[in-house]
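Note that one protein chain is taken out, while the other chains of the complex remain in position.
After this line comes chain A, so read on.
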Amino acid sequence: MTESVLEVIGVTKKVRGRTLVDDVSFAVKKGEICGFLGPNGAGKTTLIRLLTGLIVPTSGELRIAGVNVQKERKTALGKIGAMVESPVFFPYLSGRKNLLNLARLHPELKGKRAREERVKDVLSLVGLAGRGDDKVGTYSLGMKQRLGIAQALLGRPEVVILDEPANGLDPLGMRELRELILSLRDQFGLTFFVSSHLLDELQQICSRLVVIREGKLLWQGETRELVLRAGADGRLEDAFVELVRG
């Protein structure tokens, strides 16, 4: 049986008496690309912030590769690469220098040469090798998204968490992003947990889906199971709407 590398166990998050995430549990297996869906305000970004240790849960447990995010935050975050909301880089630095600066926070990248090599590798992986020395302020949105994925890959993570990575991308940019995610999964066996509103995109890359509504887990399972609800040649969007409307 394939091991779970991302586990959410009975997680609840309350802020000022309001329940943003309510007793949610699910798991993602190694090498899976798992889509994370929900209407606006469903609690997706809150759950992603919980997973990345940016906020702490009111109750429950989150584990990355078996490591508890609250109890061993540093170790757990060492196994994650993440892009939460729109990537906001330091605009006065080039793409390469942004990554070099962030690479200093990865203890496994010891020494200048190791950092430079890794930055060169990830820039090349996301197709930005030729623009690495340009200031981030001059990048298009698609390039910033790709740089956001590059920074997530710096520490050779086991799990990559992407929050709305296709936001604002044109069709070509979306296609490039989709191909990038699939190739990273195939080349390095990475596990992806991707939140998005672009259901056609998710349908094409995700083998599994987790759906939440009003902070509660609504559905989890294989993508094709959910799509079948909308008929034999159905679309994920139709199935999702039907599911959310109840």
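Just so it is clear, a residue touches a chain if its C-beta (ideal position, glycine included) is under 8 Å from a C-beta of that chain, and two chains touch if they have at least 3 such contacts; residues count from 1.
Assume contacts and distances are computed from a predicted model.
Asker: Name the omitted chain as UniProt records it, choosing among "Delta(24)-sterol reductase", "Multisubunit sodium/proton antiporter, MrpC subunit", "ABC transporter permease" or "Cytochrome ubiquinol oxidase subunit I".
Answerer: Of the names offered in "Delta(24)-sterol reductase", "Multisubunit sodium/proton antiporter, MrpC subunit", "ABC transporter permease" or "Cytochrome ubiquinol oxidase subunit I", the one UniProt assigns to the missing chain is "ABC transporter permease".
Asker: Which is it among A:Val24, A:Val84 or A:Val159 that touches the chain not included here?
Answerer: Within the whole complex, the residue contacting the unshown chain is A:Val84.
Asker: Hey, which of A:Ser4, A:Thr19 or A:Asn101 is the one touching the hidden chain?
Answerer: Answering carefully, the residue with contact to the hidden chain is A:Asn101.
Asker: Going by the touch rule given at the top, which residues of chain A touch the chain that is not shown?
Answerer: The list for chain A reads 52-56, 73-75, 77-78, 80-82, 84-90, 92-93, 97, 101-102, 104-107, 151-152, 155.
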